[in-house]
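With one protein chain withheld, the remaining protein chains of the complex are depicted in position.
Presenting chain A:
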Amino acid sequence: MFQTQAPIISNQYPAWKYFLLIVMTVLGLTYALPNIFGDDPAVQISPAKSVQFDASTQQKVTEALTQAGIAPKSVQFENGQFLIRLNNSDDQLKTKSVVKDLIGRQGVVALNLAPATPDFLRALGGQPMYLGLDLRGGVHFLMDVDMEAAVEKSYQRYLDEIRALLRNEKVRYLGIAYENQELMIKFRDLDGLAQAQTLLSNQYGREFLLTENTATAAPNLSVKLQPAAIKEAQAYALKQNITTLRNRINELGVAEPVIQQQGDRRIVVQLPGVQDTARAKEILGATATLEFRLVEEKGDPYQAKKTGYAPNGSEIYQFRDGRPILLQRRIIISGDNVINAQSGIDPQSGSPEVSITLDGVGGRKMMSVTKENIGNRMAVVFIENRTETTEVNGEKVKKRISTQDVINAATIRGQFSTRFQITGLDNPQEAQDLALLLRAGALAAPMEIVEERTIGPSLGKDNIEQGFMSVVVGFILVLILMAWRYKTFGLIANLALTLNLVLIFAVLSLLQATLTMPGIAGIVLTVGMAVDANVLIFERIREELKVSSIQSAIYAGYEKAFVTIADANITTLLAAIVLFSFGTGPIKGFAITLSIGIITSMFTAILGTRAIVNLLYGNKPVQKLSI
């Protein structure tokens, strides 16, 4: 920096500061730019689980569109997904129905608004700001997971396991029951109790807290879950419910849905652009389950599909891709018996596999069936029930729809019971999907919608317009006021203010932070408050002008105001950070824009204006300042 004792203060900036400012301006403009281009109505097609799209699908889609007389703006094929951009929303709806007929259940077709950002900006990672639901319409649900039920369900599973274990190890007991957050095992004698206690502490040492009670006539053992195990059960329930919701929402065909954990028992679901909330609620509440069935090896499934007749005792099913398969009518076990499913790699063959854990009842059934059917194939059927509302002759008709798909059929290689692996999967992705589906069947614990916010699309549009309008009007008024009060310096401040606004938009776009209505309010507030730093500096310069030369007044103005600006802004930033960490939804949105605004306004007000002032007046014999 420069010498304070120097008799002449020259106000010059080192080159790197100008350079930094130019770089920031260019970056800011580049990343704020995508917001100008708006959105294209688009249709997004993503493949269903265990389906992959390729070039031939793309050809089919393009052909179907040409046939229907739709000229899309562009068809992009990226990451196995299609994005068809269209010229207007009429084409969008037409395209959706055309594609839906073509793709069927192999994919999810969703209406979308795709940013019309030019390619060169997109190549640089430029994206428009992510608009919150209040600005584009949509539904927000907050779901509360019943954690008591989750724990109870976990106890019920252990109850089955313990019963099977005691029986297998031939420990004599009178009964076992779940009551009031613990399992109570009653014994005939102390011997049985001691045996059971050793057995359980060996097997479940980490999960259980065992308390023996020998005072009563019938000695009993209380089994309680350790706090850590309870936490684990709850975390598992939450995770599983999120997975289930994600699968169900896939069915809705919503582009960019948000499904997130909030706190330790809540799930946030956001469905942008959804207007039919009744249908959304139906799907979220849909039930899905699994069945394990033996494959009927006698008989030709293709023949059966053609004629519609299945051999005796069997039924015709389909894989997701449409291949038929014959399955025995008898259900071995259903998804209710699946406790857990995890994908992994088979250590022996190195191929992907899915490990499944069944409860006691399921394990016993599985054991007897596999014993007799080694070498045969067993299929996993995914069943989903949902209610669909369709419009028939202007009236809404509710219809229960049940879809049943075979997701996997594998050869039984040996006898197994509660734990077994499904191998013969093509790739790790498929194993992951299967594990997910197995887990996704049912909810681990019941859920309740505790908060619902629906913003109609027209209100969203109004909000954007009004928000934009107030930013523009407020901004212009501030510019006028500053120019009137501080003349040339006011104009310099106005340049800084404009850059500040550009930088806020750029940072919001880059971070892809959600812009909400309160967020816009935060921007407006920042516009008003951002002048503060400049005002402090300019007032200080005016003050200094009375007692010192022009150059040293500029210098002292900036230097002295700096401490004040830093103190004032850091405290405000502190408040914004607190807001961000404790607030939810709108408050968070407000805190984000406010924090960004504080930081960018400090940068532009101090470094930005100083650079221009130095360029204009630095090292020059200035007679009078226009301030």
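The rule we apply is simple: a residue touches a chain if its C-beta (ideal position, glycine included) is under 8 Å from a C-beta of that chain, and two chains touch if they have at least 3 such contacts; residues count from 1.
Everything that follows uses one rule, which is that contacts and distances are computed from a predicted model.
Look at the chain that isn't drawn here: its UniProt entry, checked against "Protein-export membrane protein SecF", "5-oxoprolinase subunit C", "Non-oxidative hydroxyarylic acid decarboxylases subunit C" or "Sugar ABC transporter permease", names it "Protein-export membrane protein SecF". Among A:76, A:127, A:454 or A:498, only A:454 touches the chain that is left out of the view. Note that of A:45, A:196, A:527 or A:625, the residue touching the chain absent from this view is A:527. Residues 1, 4-5, 134, 142, 144, 275, 277-278, 281, 448-456, 458-459, 462-463, 466-467, 469-470, 473-475, 477-478, 481-482, 485, 517-518, 520-522, 524-525, 527-529, 531-532, 535-536, 539, 543-544, 546-548, 556, 559-560, 563-564, 567-572, 574-576, 578-579, 582-587, 590-591, 594 of chain A touch the missing chain (whole complex, contact as defined above).
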